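The complex appears here minus one protein chain, its other protein chains still in place.
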Amino acid sequence: MTAEVGRAPGTVGPGARHERDGWRHRHVLDVDDFTLDEIELVMATAAEMKEILARPIKKVPTLRGTSVTIIFWEASTRTRVSFEVAAKNLSADVVNIAAQASSVAKGESLVDTIRTIEALGADMIVMRHAISGAPYLAAEHFGGHILNGGDGWHAHPTQALLDLYTIRKEIGAIDGLRIAMVGDLAQGRTVRSLAYLLSKFQDVKMYFVAPPLLKMKEDILEHLRERKVQFFEETALDKVLPEVDVVYQTRIQKERFGDRIEDYEKCRGIYILTLDSLARMKTKSIVMHPLPRLEEIAMEVDQDPRAGYFRQAQNGLYVRMALLTMVL
Amino acid sequence: MTAEVGRAPGTVGPGARHERDGWRHRHVLDVDDFTLDEIELVMATAAEMKEILARPIKKVPTLRGTSVTIIFWEASTRTRVSFEVAAKNLSADVVNIAAQASSVAKGESLVDTIRTIEALGADMIVMRHAISGAPYLAAEHFGGHILNGGDGWHAHPTQALLDLYTIRKEIGAIDGLRIAMVGDLAQGRTVRSLAYLLSKFQDVKMYFVAPPLLKMKEDILEHLRERKVQFFEETALDKVLPEVDVVYQTRIQKERFGDRIEDYEKCRGIYILTLDSLARMKTKSIVMHPLPRLEEIAMEVDQDPRAGYFRQAQNGLYVRMALLTMVL
Partner (left out) sequence: MTAEVGRAPGTVGPGARHERDGWRHRHVLDVDDFTLDEIELVMATAAEMKEILARPIKKVPTLRGTSVTIIFWEASTRTRVSFEVAAKNLSADVVNIAAQASSVAKGESLVDTIRTIEALGADMIVMRHAISGAPYLAAEHFGGHILNGGDGWHAHPTQALLDLYTIRKEIGAIDGLRIAMVGDLAQGRTVRSLAYLLSKFQDVKMYFVAPPLLKMKEDILEHLRERKVQFFEETALDKVLPEVDVVYQTRIQKERFGDRIEDYEKCRGIYILTLDSLARMKTKSIVMHPLPRLEEIAMEVDQDPRAGYFRQAQNGLYVRMALLTMVL
């Protein structure tokens, strides 16, 4: 940002809208207000990015001279590195801030941090924050572009879009999809965002497989009812496996249980995908996982072509390159 | 540095002097030996840098192939990021070292660290160190260029220069300036460096507003007396406000009090700038702050055009780009 801070930030200001091809998002905060056309545009742009990365020199000058600041209040190697490589492939300059070690530790407010990052020249901020909704507050005070890399249990929009890209590529059309989401559905923002995104399509059936403590939250279920999406809440995994095109496994996240170690111990290890599980699944189906994976998918599953989680991580690079290009 | 370490380092050696336009500094350690002409040159070069950043592609090849190492023994997101973005805008390659995690933790001496960074290819070192004077020691053992990003309570020269740039741009001529420095003047290197720099100009009046525990140190006062600069030591802020062009507010830095928590609690919150404070100030005046800001400037002040602290942070980028270019 070279416009004066606190003055009208010009074409990237809050009033500006990108109308190219129907795309109208200055930020990527959540997927809830994406139209189907916009989602299609992300998918198509991601496919273009994949082609770029297949060239001998995997770099394009699209974001040359653009300054991207990645600030994560919660550790996440995977999402951070994925955004960093994506931005560098597009020739952006990237600055990393580990918020624990930053001025935030001196007690600075989120708004001050964001306004300062703008003053220090950032055109885009990729942020992850423990507080749900934090990126919305940031977007109100930033003249550039915010990309939400995960906020509390709320949303993880780039993950949802890369998940969708993966399903499209591996299974085909989303209309008519049968998907099981498994594990920590209460605190896993990944599955929440994906459920939201899939609700925009036709005839999708969702199976939420979770222990009572970790059931999908009511706000999502309510949304699905409104959209007339069929969903089933299950506690047993095995009977669901033959029905679905996608098993979306998640990690029971110890760090989200805080002091409730007993609850954590009760929940982990309930749903472990093994070769036996694969045997019950359709031939054309896929196992997904946002990674990192602990014990919830046995290592031997990796050898099966239906193990899609590392391909899924790879797709994240294409989708994030696409989004970095599209918001600009 | 490609010259052999420990051998004559060629044109950047200690004997070399840059005479272009009267500039003769190989390092930026402090502002005390800057002439008025040199200061003017920094201001003019910073203004050029601002123009560069207004272009569609905000990047120039000035430092292409130059390796800049940023090593901070004390955490400072703001100064570190400002230097990093500045160097990248000039196409330098930047390496960050968090000294806590480095060989320093294994007990290595400062001199060995600096000589090693030189051996590892650095042309420039930007450093922050808790010990006052550390950058001078570093400069004696480094064949390249040292930029001091703050040393103990001693100096913070790039901050002083960006403060000066901000005052010039917002208020006009420095000669005749009336400025209040408020808060922790004993341990705040920012205000120390700025007082020193302003003492080079004509008819500047300084109001030092601080509780007895945090008064401006005697070395600075002695220097001002020698230069015949008028200054006033105050404990009340309100009566000073109508007199000045600049209110330079500072944070009471908890981390500098160590165990003396009681002293910290006594001092924080004494001088809080509010809309009431602004009402007493001149129409053409400015509130400055080196940031991060805690409670010492109320959030509602941000809406007033006289709130200059985020513009001040932005100016840091121009000034640091200027200095990185000029030392070379």
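Letters are used for the chains, namely A and B, taken in the order the chains are written, and counting of residues starts over at 1 for each.
Everything below uses one rule, namely that a residue touches a chain if its C-beta (ideal position, glycine included) is under 8 Å from a C-beta of that chain, and two chains touch if they have at least 3 such contacts.
Only a predicted model underlies this, so the values are computations on that prediction, with no experimental measurement involved.
Visitor: For the chain not shown, which residue from A:145, A:168 or A:293 touches it across the whole complex?
Guide: A:293
Visitor: If I consider the whole complex, including the chain that's not displayed, which of B:22, B:121 or B:269 touches that chain?
Guide: Reading the full complex, the residue touching the unseen chain is B:121.
Visitor: Since one chain isn't shown, list which residues of subunit B touch it in the complete complex.
Guide: Answer for subunit B: residues 2, 4-6, 64-67, 69, 93, 95, 97, 101-109, 111-113, 115-122 touch the chain left out.
Visitor: Would you write out the residues of subunit A that touch the absent chain, in ascending order?
Guide: 50, 53-59, 75-78, 81-82, 84-85, 88-89, 98, 251, 254-255, 291-294, 299, 302, 307, 310-311, 313-314, 316-317
Note that in this section only the chains that are shown with their structure count from here on.
Visitor: Nearest whole angstrom, what separates the Cα centre of subunit A from the Cα centre of subunit B?
Guide: For subunit A versus subunit B, the centre distance works out to 39 Å.
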